[in-house]
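Complex shown without one protein chain; remaining protein chains in place.
Naming follows writing order (A and B), and every chain is counted from residue 1.
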Amino acid sequence: MFKIALRNIFRNKRRSVLTGLSIAVAVMIAVYLWSLISGIMDDLFDNMIRLNYGHVRILNTDYVKRERLLPLEANIKDYQAVARLADADRNVTLTVGRIKFGVLLEYKGKNKPVFGTGIVPENESPISHLDQKIVEGRMIEMGKEEMNLGASLARELGLKLGDTLTVVTQTAYGSITAMNLKIVGIFSYGVQSMDKTTFFIPLDRAQKLLDLENSATEIFIFIKDKNKGPEVAKEIRAKLDLAYPGKYMAKAWQEQELLYFYMVIARNVYAGLYFLVLFLASFTILNTMFMSVLERTKEIGMMKALGMKNRQVMGIVMLEALLIGTIASFIGAIWGSGIAYYLATRGLDFTATFETMGTINFPISSVYHALFSWGIVFFGFCMGILFSVAAAVPPALRAAKMEPTESLKEI
Amino acid sequence: MLIKLAFRNIFRNFSRTFLTFLSIALGLMFLIIIDSMLTGIDQESFDRIINYETGHIKIFDRGYREDEENFPLDKAIADPAPIIKKVGEDPDVAGVTSRINFRIMLSDGIDQYPAVGIAVNPADDQSVFLLRQAVAKGEFLRSGEAAMLVGEGLADDFGVDVGDYLTVLTRTKYDTYQAIDLRIKGILKTEDPKIDWSAVVIPLGVGQDSLDMGRGVTEIDIKLKEPARIEEFRARLAREVPGMEIATWKDLAADVVAIAKAKRGGTSFVLFSVFVIALIGISNTILLAAFERTREIGMMAALGMRRGQIIRLFVLEGAMIGILGSITGCLLGVLVNIPFVQYGFDWGFVMRDVGDIGYRVTGVSRGVWNIKMIAIAFVSGIVISSLTSIYPARVASKMEPTEALRKA
Partner (left out) sequence: MKKTLFTLAIAAWLAGAVLAATGAEIIRKVDENLIYKSARMEAKMIIHIWSEVRTKTMRTYQKGRESSFSVFLSPPRDQGVKYLKLKDNMWIYLPDVDKTIKIAGHMLRQSMMGSDLSYEDALESGDLLDKYTATLVSEEVVKQRPCFVVDLTARVKEITYYRRLVWVDKELFVPVREELFAMSGKKLKVMTLGNVQKYGSRYYPLYMSMRNLLRQNTLTELIITKAEFDLSLPAEMFTQSSLTK
């Protein structure tokens, strides 16, 4: 039976190729579109976690409401003791204090608002991957008056490695304060909100600059399973409430309100879109397959006339569909993964467009990278086969039921 | 003769025709819906900016824009009335109003938040902006009353509601401290973060008095009847009101335009893919159907039909199914799209599993009527189905009738 099916497929090459082409293209598009969409979304969430929120974040209760103003006075005193509370949790893999502050950089008589972050450099690589994002120079070191500057910002201000920049800002208590910081490294995340408006300095220098000895404004916590964010946050909250009633609170990245909300919406909009595309793709497969089987009514009649049983006829038709579906889906999956792989490694580059834009606090990369995953490829492959076979069922049933003479009559 | 034959052929094999028709209709329907959704997402941010912040075009005093981030009240239009009158008489103008933008600190006596004050003219603000419709709770302002509208986010920050009082602390045109206690008359919910999170709206007269501005305003805002002709209008406006600074919404919202451009790069990629699927679906169905008719073509040739006639017959059949499919597809696309454009799709439900996040958010994405795309879909449906019919007809009609008859 397998032989007959195979022979049938090769006998009418053109039909097989056309049917297969539809299936392959549909599978291909399903594969690379999903890769691209999940790539963009993963990048967005990943950036959000690594750059803005951590998995869980401890904040001063007063900080939460006014976060957009970066209120330094609402800080975490003796932050290491607070961090130790979280460290005790078995889900927690890393805790690290940070201070984020606003600075008005003056250049050529114009003021440019930028954000500085005080970090512990040796803890930074698992968080923001800063070590991998340094394109020139090296990372800052604790205790030294040094900074790592965003590439776009450096270009805009005409600063280069080795230059010293005076950062003037206000302390947590409102005094004017300043520090000379040497640019020892320039980073590029490919995220404009980072590259264009931020710099990193060692945490202890930030504490000195801002009159925040032993304090941090936020504690980033990383946990084993990021999906458990809310649960872990809840546990840490309970501990905080016990030790510092009403003073500090913990928030999971999923609880980060507005930005998270917009991202979830974006993800769902794209998922909805993808669903529509998938629908169209599967319809295309169904329709082509249906047509292909339908046009073979005569052949089926012939088979029956030669004494084949209904079940056998159906089996052959289905087997053919399965064969074409499998081969075409395989080809489509390869094409799709090829494109997806290209998009994953090279990406769709929108840097030029993002360069022209002002400061927006949306951590989206200027290069859209697809997420290449065999899971997606496999899904596309299975989808192709499934719809090919499913599409063959009704015409196969019909053909099997037909009287031989009847089907022969039809053209 | 040919038409009649084509008609007969179409109806003779109903399932074949129906499948081809279905692939065209559904392909186009999806194309239209997906495009509408994508364009909607792109358009959304523009609409927000235009409806709540920029209008289509704005007139400023010379030098205002350069210093814009400092809200320079001394660079105001001292006597806007003649300009407003002149602009209002222009046949291309749908509406004109004037505003004062000023920097404020909003305070409830405990907390202070920096915010942006907007003094609007309640009499004609709605001829350009949609603030009146954005009042989610309470009422819009009336001229001269000591009241304000605050963005939902700000109201949440302070934990205040309609009827409560807040103090607006600002500086007059002459830099004198000014502090006015105003009753919250309405809460604004626009989905535009600049409004929802930092805007305080007061009546123009109250603004002019408290800021010591006389009859001055910082900007005149214009809405056009045909936004597409904005550059043409800008040039004319520059001649009509010389010595002023004129900026279109595209100048004023350069960021958003840039983001949208980047997004469009992504969306056109998606759209292109959708188009490819639809195209392959349609053409392959037609090709399959046509090739299966090789025997039929042989028959026709044997009956003495010329090659040109056969090809024409096939193209005609393809076109007929194409027209039918295109009409149905576009119609279906439009019909399915109506609720989507009218009411949008609310993603708000998504947030239920995230838990209480402290404020109400709706993320409604709306479709947009993109006539151009519907037209493209319609035409390409017909063109594809007619053109793809040529090839199999040509191949088959090239064969000797006997050979063709033997085939399949």
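Everything that follows uses one rule, which is that contacts are C-beta pairs under 8 Å (C-beta built on N, C-alpha and C of every residue); 3 or more make two chains touch, one makes a residue touch a chain.
Not measured: the values here are computed from a predicted model.
Screening B:Glu139, B:Asp164, B:Asp181 or B:Glu232 against the full complex identifies B:Asp181 as the residue touching the chain left out. Contact with the undisplayed chain is limited, among A:Gly174, A:Gly375 or A:Pro394, to A:Gly174. From the options B:Thr167, B:Ser268 or B:Gln309, the residue with contact to the chain not on display is B:Thr167.
By the touch criterion stated above, the residues of subunit A touching the omitted chain are 73, 166, 168, 170-171, 173-180, 211.
Of the residues in subunit B, those that touch the hidden partner chain are 70, 105, 107, 109-112, 167, 169, 171-181, 210, 212.
Just so we're on the same page, only the chains that are shown with their structure count from here on.
Looking at the complex, you find that subunit B touches subunit A at residues 13, 15-16, 19-20, 22-23, 26-27, 30, 33-34, 37-38, 41, 111, 113-114, 157, 193, 197, 254-255, 258-259, 261-262, 265-266, 269-270, 273-274, 276-278, 280-281, 284-285, 287-289, 291-293, 295-296, 345, 347, 350-351, 354-355, 357-359, 361, 363, 365, 408. For subunit A in complex with subunit B, the residues that touch the partner chain are 12, 14-15, 18-19, 21-22, 25-26, 29, 32-33, 36, 40, 65-66, 68-69, 230, 254-255, 257-258, 260-262, 264-265, 268-269, 272-273, 276-277, 279-281, 283-284, 287-288, 290-292, 294-295, 298, 348, 350, 353-354, 356-358, 360, 362, 366, 368, 411.
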